[in-house]
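Starting off with a structure, shown below.
With one protein chain removed, the remaining protein chains of the complex are shown where they sit.
On to chain A.
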């Protein structure tokens, strides 16, 4: 298998405080990798280094075959990103959002038009094309944001708590989109607080105090800790 993310002793410290301490892990192409941890465990800091907006203090990571320490620009071109905040422009309509976000990744007008039609069709947005994005239901907004993050066909998509504040049905539908993307070979790197979501991942890692304390498939983790649910595993580790 091909490796799309490989962290080697990835470390970030702020003064005396080490937020991320020598992370080592690999994520394979097309894999859905869950990145779990309590608030303040260092998830966000680690993710910022992987998406090229924060430089590691020590160690390094390869993302989509580029080093985050020295080739951040190339990393950025080959990844997609969606954050917990709904991050499209509210006062633009669907087409304008797609044109803008696709445009900053260098897609040309013809491709953008194709992508636009594709997205509208896939998500069933026909009734909303004339409206500003702020008038869309939250679930649709999130699906749209995810599709926008995939416009430039990135090798890896980073999802930072993508389903915050969404009902379970919509969350389920959102995960169907994630599976589809993974089937097409896109690697998914997702942080979440929802344990049911963690169950959907191929493998999950649990971060405590800047270190990865456990990394395996959900099934193997439950077995290892003798727990019924991932929630128990998580509570065991975080304490």
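Methods note: a residue touches a chain if its C-beta (ideal position, glycine included) is under 8 Å from a C-beta of that chain, and two chains touch if they have at least 3 such contacts; residues count from 1.
As a working rule, contacts and distances are computed from a predicted model.
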Listed names "Formate hydrogenlyase", "Transport permease protein", "Small integral membrane protein" or "Cytochrome c oxidase subunit 2", with the criterion being the UniProt name of the chain not displayed: "Transport permease protein"
Hidden-chain contact residue, picked from the options A:92, A:177, A:208 or A:238: A:92
Omitted-chain contact residue, chosen from A:15, A:106 or A:226: A:106
Hidden partner chain, residues of chain A it touches: 51-55, 73, 76-77, 79, 81-92, 96, 99-101, 103-106, 132, 158
